[in-house]
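All protein chains but one are shown in place.
All chains are identified by letter, namely A, B and C, in their written order; residue positions are counted from 1 within each chain.
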């Protein structure tokens, strides 16, 4: 028995769900899980189906689904569940998100591979290597960004990377790079966006006197901290908190929110639709 | 255009989703929302489908679905969305849950009718009547329970009640009554079950020194406070709290949890499977 | 035995706590509860003390505390606990916050009096009167604002109002009025400030695709939705939510957050320090 994950999206219209599930039935597939919805702002139908099938070559499945996709002008992707997505993690000096992603990969909570970690610093080299990942140091300055991104693209190609996670990577990516990898870069920002974009959000939060701090995982777009939101969470703070204690409390939220977003994306439960996302519960 | 809600459950097997959605397509239905899952403990497939259809008589739809149901040994129910479920609310003296249900009915958050309120006291008569419901006083003692339940059954029949909500009703229902209305009575218990069953749960919680208090909405079964759970929530308490302040904080949780459960059940998103429930997100 | 609540704030310095508690001891007071902290941004010491005392005239207590206050350049206020603060509630058409404040006043959760409700509409007159409050209709347009506020000030004087709660009052107060009642007006804004200031925050939140919505209670300052924050809370939303369902879910957060802020302020647990607040846990 092979187990596949199908994700599909298209302009909303009649009969999609029935057609897809019928076609899968025709070729011998058994649907194990299915989630779908129509995102109302973009009027887009999204669907994630997990099915099992025995002795049918992937090409046959792809053909069958390709015909449905054509009929409904849908985009779809199909992946055997055991083929884990390959994730490139980018970091600077903070280690809490990186360590948590490695930890959850190890326990099986995240079904991903992390073949390589890239950083503009060398501080976290040992952590990467201890966890069985390669480490590449790509220093970057505003002047060398183009060059650095060129190198990064080589790494992505070399390691056949599916998506990138910015696990507190403190550099800005170029507009061009963001466009090329649209929907394939996830960032964690340490505030409940849209509040406190940009630098030092815990200091901003402290200054404003908020009673809750938060973290937001989002797809990266060229506009800084403006990308479509995948996950958010918060923690209470009081008048006793300082920017430093907010940072400590915040680290727990950041790692939790980022790993939730990585789980959603890597398991095919996240859809990017314009400036919004659909994220199926998991 | 008429809009219907279909709920269906059956032993898990291949092809159900495809068959149902195909059959709906055949008779001209357009699926607007669909949620389904396989509950693993009971190996039961559950499905809730909201579809619209034009100019097709209900009997035709029922026939089409009846055939699918038969094929898969499924139970199903079909209801036009605008036919609101009729709810009987039972109370004793506490008014917070009752008032919140009326409020959410009025704002449209709960798509239900509340034709009648029944109580073993008369304190809340005015609240019921102010909100356009009839009120019936059915006093009850351990000795008169059978008689009281007989009267209650007459009310249920007279008002064509779909389900009952015990909104802090402080009497125990007989085993027989629970069986007759299996899956059609929802209770709110003011603790995070299975902790603190029975009387005075806030006092029990205070005694035990917990740091969180909770409330639980569940289907009623003959075993007191043991029924399948529909919704739970909690609030923080501290060493400063007293049983009285827990009660105050608890009222907010109770009304929130109960209305969430009523919403799930009344909109066809809750399934009762043995001692567990499936509740689709809403 | 009489029970008093003392609140005091002053520039942080040595010996305040000891002096105050000693002075209270000298005149026969017994401290029941005490909370204090130094707010670091403004370097201000804040203290709330609940004490009981027998047969000592208020003037004697005030004198004793007045001397301490002078010594430490402190502001203080003293109130017998049973003298409930008088609250004026302002509303427009939404009733959920108003009803919840009345409810919690009735159950004793809020130890306040609500002698009068003022509105620029007449929709909620009956609710006010049913709950034993007077109702005054003060219509207001941008042109008549000055006049309307003049009338409002008369009401405040007439009813000896301690503070004002804007329970979804949809009008802007003048800079002058805000200054006159600085620290005495609490507003509920239906977003997670500083996100989504101004009009239609649920629509803004939906547009931005956030995964959490929130509400914020704050002291009113002339800058719209910029005042010092007293309380915040959030609820999860998903891609399935619409601006309308966010509004429904939001109502629960709004009433909860507003009543928490009213409780903190009315019980002397909230201190306004520049653009921040200290709120002692309760």
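By our rule, a residue touches a chain if its C-beta (ideal position, glycine included) is under 8 Å from a C-beta of that chain, and two chains touch if they have at least 3 such contacts.
Because the structure is a prediction, the values reported are computed rather than measured.
*Asks:* Which one touches the absent chain: B:73, B:143 or B:238?
*Replies:* B:238
*Asks:* Looking at A:40, A:99 or A:155, which makes contact with the chain not pictured?
*Replies:* Considering the complete complex, A:99 is the one touching the chain left out.
*Asks:* For subunit C, enumerate the residues touching the unshown chain of the complex.
*Replies:* Against the left-out chain, subunit C lists 14-15, 17-19, 21-22, 24-25, 30-38, 281.
*Asks:* Counting contacts across the full complex, list the positions on subunit B that touch the omitted chain.
*Replies:* Interface residues of subunit B facing the absent chain: 37, 39-41, 192-196, 206-212, 214, 228-234, 238-240, 242, 275-279, 281.
*Asks:* Touching the absent chain: which residues on subunit A qualify?
*Replies:* 96, 99, 103-104, 107-109, 238, 240, 248, 251-252, 256, 281-282
In this section, only the chains that are shown with their structure count from here on.
*Asks:* Please set out, as single numbers or ranges, the residues of subunit C touching at least two other chains.
*Replies:* 238, 240, 281
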